[in-house]
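Complex shown without one protein chain; remaining protein chains in place.
Up next is subunit A:
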Amino acid sequence: MLRPSRFYEGCGRDGPIRCIFLCEFHPTAGPKIVCQVPEDYMSKDDFESVSVYIIPKAQLFKNVITITVFGFKILGFPTRIDDKVYARNAYCFNLCFVFDAWARSVHYENIVKKLTDFLMSLEITCRFISQLANNKSNGTQLVTMLNQVMNDLNTHKYCVLSGPKVITHLKVVQIRPDPPPISDCEVPVLLDSKESFHSDRWDLTTMQILPYINGVNHVKKISAMAGVNNNLVKSCLQNLVYYGVVCMIPIFLYSSMYAVTPKLRKLAVDKKLQEECILALTRTGKESAQIRDIFCMYSNMKSGVTMKDLCIRFNPLQLNIDERSLVEFGILEGFIRRIHEYPVNLETSMMNDVPYSQYLTGEYSTDSICCMNEISLKQLHDSIESYPNIVFICK
């Protein structure tokens, strides 16, 4: 049976740069490729059919243009230098990257732009590219440079390019969706050990809050402990989430509830995951926890069962299970999700007599109400308990 290819348009995968070519608008011959690596990747025929989009109309210069056709994806940034020294008083060129049609190319856009700028400075300072035809050594130098860019970016995602008097750094940066906004009551967890954290690569604020990220402190507490403005902490954390360095998890409370997701099945069948799990949540200095006990604890998590109930029932201390790590591991692996409680006032007309009434609309979870008002969950419960119209919705 033929297996469908993993590479199809829309598969969302990254692909290698297949070819880099430089083309110019020749005063007599029109658009033509002056240099390409590897040679003859783009046939003359193919190039001519797409040349309208590579050396486009004047309005489209200095725009990132990607054309997908015939199984190619060509990414370019057409550029024009106006100067009297050129025939027609302008020199138009475009440096293009070619990918397979299925590959994602958005993250190469800035590289193409930067490389174009690099070539432009070479052109302005020493007529590097407009004189390629007359200057053999420039030609070979350009081929070497383009080869270097293609190979380095494909293998290392990084390239330092030096030309006569100019040097440029190119780096492929993945574009990911924006992480969700950070809330005060969430807890950041480092996904790798602190030792693997390269302190020189991060900004000062991040370095300042880093010691307080321990998987226990929530955002507001970190902000107070580190003496850093709350919003700054949040944007630092958002940045760290973006780069996959930390993950935000809900705050651990014995009063909180969790629910199982279909991913829990992985724990039952994946031996490697089981080992990891046992390692992560066995209490220090104790014998290894047993997988069935762990699995039982997870599978009993549901709306209406608090961590406290679960601990009373299973006595994790005796089972050598650290319940805090149990929850952390479960959340990070996606076995369980937190169930939040949302207090709602059913009687909207008598809003004002009720404490914290502005929060009782169903949009605020108990976590966030407590965090915003700096009260404990018990205090919140006590103060709204006597109102029969206030109910809790869990999700």
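As a convention for this text, a residue touches a chain if its C-beta (ideal position, glycine included) is under 8 Å from a C-beta of that chain, and two chains touch if they have at least 3 such contacts; residues count from 1.
One rule holds for everything that comes next: contacts and distances are computed from a predicted model.
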item	value
Options "Vacuolar protein sorting 55 superfamily protein", "DNA sliding clamp PCNA", "GATOR complex protein NPRL3" or "Small ribosomal subunit protein mS33": UniProt name of the undisplayed chain	"GATOR complex protein NPRL3"
Sole contact to the chain not displayed, among A:44, A:156, A:302 or A:378	A:302
Residue of A:148, A:274 or A:373 touching the missing chain in the full complex	A:274
Which residue of A:19, A:96, A:120 or A:354 touches the chain not shown here	A:120
Touching the absent chain when the full complex is considered, from A:59, A:134, A:318 or A:386	A:59
Among A:40, A:363 or A:385, residue touching the chain not depicted	A:363
Hidden partner chain, residues of subunit A it touches	1, 9-10, 12, 49, 52-53, 56-70, 82, 106, 110, 113, 117, 120, 124, 173, 175, 178, 180, 239, 242, 259-262, 264-265, 268-269, 271, 274, 290-293, 295-296, 298-300, 302-304, 334, 337, 342, 344-346, 348, 360-363, 391-395
